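What you see is the complex with one protein chain gone and the rest in place.
Right, chain A next:
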Amino acid sequence: MAAPESGDGNNGAARMVTLISSDNTRFEVEAAAASLSQTLQLTILDGGGGGGDGIPLPNVDSATLSKVLEYCIKHAPAAANGGAPNATAVDRAELERFDNEFVNIDQSVLYSLIMAAHNLEIEGLQSLVAKKVADMIKGKSPMEIRRTLGFPDPTPEEQAEMNAHMLEYGWAYE
């Protein structure tokens, strides 16, 4: 029950910034969490995003942004420790559990996350979602990959092209 709270502003409130999604929803988060984004970090270092201003993010909708911020808030303490050299094995296991749960989501949400992580340049999230998609591809045939990732059925020309290319690396289809 009484898990030790880690540094939640005993010595004064942490600096907060406001992010504004494409559909005009305002999110107030700690600057430390938002700074996981390389894109936002510069603006925040310049003192932006505070007070009533807010940083507009025209490419990220509110559903995606709340998901992104969930990730950032969870990972901010470890990132603040500079890759967390003094993190315990328990902390790392907890982050890993969180990550696995985090990407256990609908494909459309996953794609929005990939786009957002890419636009906001959040390195940890980029590799987390890339790994998730790679895991969905692993061990599958070209047709299975297309179906898994929701490609439309191939046209006859595309099908012929696929078959031709499958002959190129025979060892992959034995």
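To be clear about the criterion, a contact is a pair of C-beta atoms (placed from the backbone, for glycine too) under 8 Å apart; a residue touches a chain by one contact, two chains touch by 3 or more; residues count from 1.
Basically, contacts and distances are computed from a predicted model.
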item	value
Per UniProt record, name of the chain withheld from view ["Exoribonuclease phosphorolytic domain-containing protein", "Protein kinase domain-containing protein", "Ribosomal RNA-processing protein 42" or "F-box domain-containing protein"]	"F-box domain-containing protein"
Given A:26, A:97 or A:131, the one touching the chain that is not displayed	A:131
Absent-chain interface as seen on chain A, which is shown	111, 114-115, 117-118, 126-127, 130-131, 133-134, 137-142, 145-146, 149, 151-152, 154, 158, 161-162, 165-166, 168-169, 171-174
